[in-house]
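With one protein chain removed, the remaining protein chains of the complex are shown where they sit.
Presenting chain A:
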Amino acid sequence: MLANRAVQTSMRRLAARQPGLMALGSQGKFAPPAIVALSQRRPVATERLSDSQAQNSILVNQRLKRPVAPHLSIYQPQITWYLSSAHRITGAILSGGFYIFGAAYLVAPLVGWHLESASLAAAVAAWPFAVKFAAKVFVSLPFTFHAYNGVRHLIWDTGSMMTNQKVIQSGWTVLGLTVASSLYLALM
């Protein structure tokens, strides 16, 4: 097989260089494509683009304009990812508030604020009951939700309650406990 191939290649080269020798070429009837490919040489010049050049090219810019299939805007609302985002958001709110208080307490003497527990308690005592109740609900909702959902996460880390049904049930349980605990804490 290799011998055949070698013969074939050398015959082609011979036909390309000296077509007069071959009966095919001298009659001028047709030129097989293999011979044409060898006899015609078309110089093609390529140029190298640097990375920044390639980025500004028309093709790259057109790629950026292509439409994107909708993803976040069409995902079906489900308790899985709603509660997952709520867990992160409530965690960020609680920790953010904690950090802000910690930093503010440190700079308070320099700025002239009074953030001791006594002054804070006195300030809150002056509020009407409705405002106090609303503020307590506003604080206890994220706290209780994050706590209960955190326990749900820890249960998952042991490997249990990971079927779809169990996840949905535990999710709704967490929501119910959150509302009940928040109301209890706010009314305490």
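The rule is simple: a contact is a pair of C-beta atoms (placed from the backbone, for glycine too) under 8 Å apart; a residue touches a chain by one contact, two chains touch by 3 or more; residues count from 1.
As a working rule, contacts and distances are computed from a predicted model.
Student: Can you pick, from "Succinate dehydrogenase [ubiquinone] cytochrome b small subunit", "CDP-diacylglycerol--inositol 3-phosphatidyltransferase", "Transcription factor bHLH77" or "GPI transamidase component GAB1", the UniProt name of the chain not shown?
Tutor: This omitted chain is identified in its UniProt record as "Succinate dehydrogenase [ubiquinone] cytochrome b small subunit".
Student: Which candidate, A:11, A:92 or A:134, sits in contact with the chain we can't see?
Tutor: A:92
Student: Tell me where the left-out chain touches chain A, residue by residue.
Tutor: The list for chain A reads 51, 55, 60, 63-73, 88, 91-92, 94-95, 98-99, 101-106, 116-118, 120-122, 124-125, 132, 136, 147, 150-151, 153-154, 157, 188.
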